[in-house]
Every structure is written in structure tokens, then in C-alpha cells.
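Here the complex is missing a single protein chain, while all its other protein chains stay put.
== chain A ==
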Amino acid sequence: MLPDTTGFWTPVALSADLPAGTVMPARTPAGSIALWRSDSGRTAASADRCPHRGMRLSHGFVRGEALSCIYHGWSYAQAGNCLRIPAHPGLAPPETIRVATQRVEETDGLIWVAVGEPTGHPPRMEGLVPLRSLMAHASVSALEIAAGATADPVGIVWKIEPSQTIRLLLALQEDDQTLIHVMLSDKCSPAQRIAASRAAESLRRAAEALQAKGIAP
């Protein structure tokens, strides 16, 4: 298990998968989050639960610089404070109504969320661009066996064919699932990008088969 006391950054999504004015669900070792980007482009992460009735905020919507709950429209600022309660239009929501927030940093097309109190910044991915994220029902060891490579702290370097190497950025999830972000050279052609996407699907199938048969821990 990754240490969650010293603090580290976990990659939760690709920047391209979170356009301005949208919200998406994501998971970190510290729990489920609603990851959102305001209309002006600022990213933020909060606990994925509206304090009013417990609805997932990732089912909500972004309008301007606020995240709103789909259930009764309570809306929250990046800092987590409640901005507005539509059923009480005259009320300035008290400071005590807020959602827990996490630090977010965005580099090289990836969105990272802080788990604990990391001291530095997320690692850089020089010369690499993200292609896609996919969830595998397989542990890191199953993915290592399937790829025939050992994971370093930021994932697996995997040679999909003699001329093409990709990096799989791995983020541990609950229930033996692993979120994979496929990174490849910024010089790849569209055909190579499609080949990398298909290779990642193939690796996931192999790793999940290993896991299901109990071959990988």
C-alpha cells in the first residue's frame, strides 16, 4: 500500500477529460472526490458528498466558478464554502456549511490530487503526453507480470513493440483495482496512438485474467 501519512500526489485524471465547466468523480486513497473545473479554468477537488443530503457532488454541475449539487442546488466555491442555497435565496450560508477540499495540481496534461500533506510537487513527465485513462480490475503486480516489467514509483515503462515504448502511470484504487494513465511520446503519430490504446486494452485483459486465476497476488 502506498504510504498516506507522509503525503504524496496521486494522478486522478487527464486534463483533457475535464473541460472547463465540468465535474467528474475520482478516487484517491483518502476517499471519493468530485473533481471539477470552473468556467474560467480553475481545477478543484472536494469530498464527493453534499453535506445537505449526501448526494454525490460529482453528479452535480458547474456554473461559473461554483459547483452545484444536482439534488437541491446547494453550490460551493473552490475553497469548499457554501455559496448559495436556492430554497433560501435571502440567506448568506454560514461558514460552517462546507465540503472538505483537497489540493490539486495540474502538470503535463495530468491532474494530481494531494493525499496527506506532500511537501513537493507532482513528478514531471518530460516529453510525454497522456493518451487515456482506464480502470483495471487487477493489482499492480498482475499488471507487472502481464507487461513483463517492474513498476517504479510512477508506473511501468512498457515496450509494446520494438519501436514503441509507453509509460503506464498507475494509481492504486480500492478492491484491487488500478487506474492506468497511458502516456506516450509527444512525437507519436495517430496510428501509434491508436496502437497504444489497443495495447493498453490487451494488457488489461491479460492482467485481469491473471488476477482472476489467482496467479498474481
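One rule holds in what follows: a residue touches a chain if its C-beta (ideal position, glycine included) is under 8 Å from a C-beta of that chain, and two chains touch if they have at least 3 such contacts; residues count from 1.
Keep this in mind: contacts and distances are computed from a predicted model.
**Q** Look at the options "ABC transporter permease", "Glutathione S-transferase", "Cytochrome c domain-containing protein" or "Multicomponent Na+:H+ antiporter subunit A" and return the one that UniProt uses as the protein name of the missing chain.
**A** "Glutathione S-transferase"
**Q** Which of these, A:Pro94, A:Gly120 or A:Pro190, touches the one chain of the complex that we don't see?
**A** A:Pro190
**Q** Which residue among A:Ala30, A:Met55, A:Ile97 or A:Leu134 touches the omitted chain?
**A** The one listed residue touching the chain not shown is A:Leu134.
**Q** Among A:Thr28, A:Ser46 or A:Ser68, choose the residue that contacts the chain missing from this document, as touch is defined above.
**A** Answering carefully, the residue with contact to the hidden chain is A:Ser68.
**Q** For the full complex, which residue in A:Glu117, A:Asp152, A:Asp186 or A:Glu201 touches the chain that was left out?
**A** Residue touching the absent chain, from the options given: A:Glu201.
**Q** Could you please point out the chain A residues that touch the chain left off the display?
**A** Given the touch definition above, chain A has residues 13-14, 17, 19, 21-22, 24-25, 58, 61-63, 68, 70, 86-87, 89-90, 131-135, 179, 190, 193-194, 197-198, 201 touching the missing chain.
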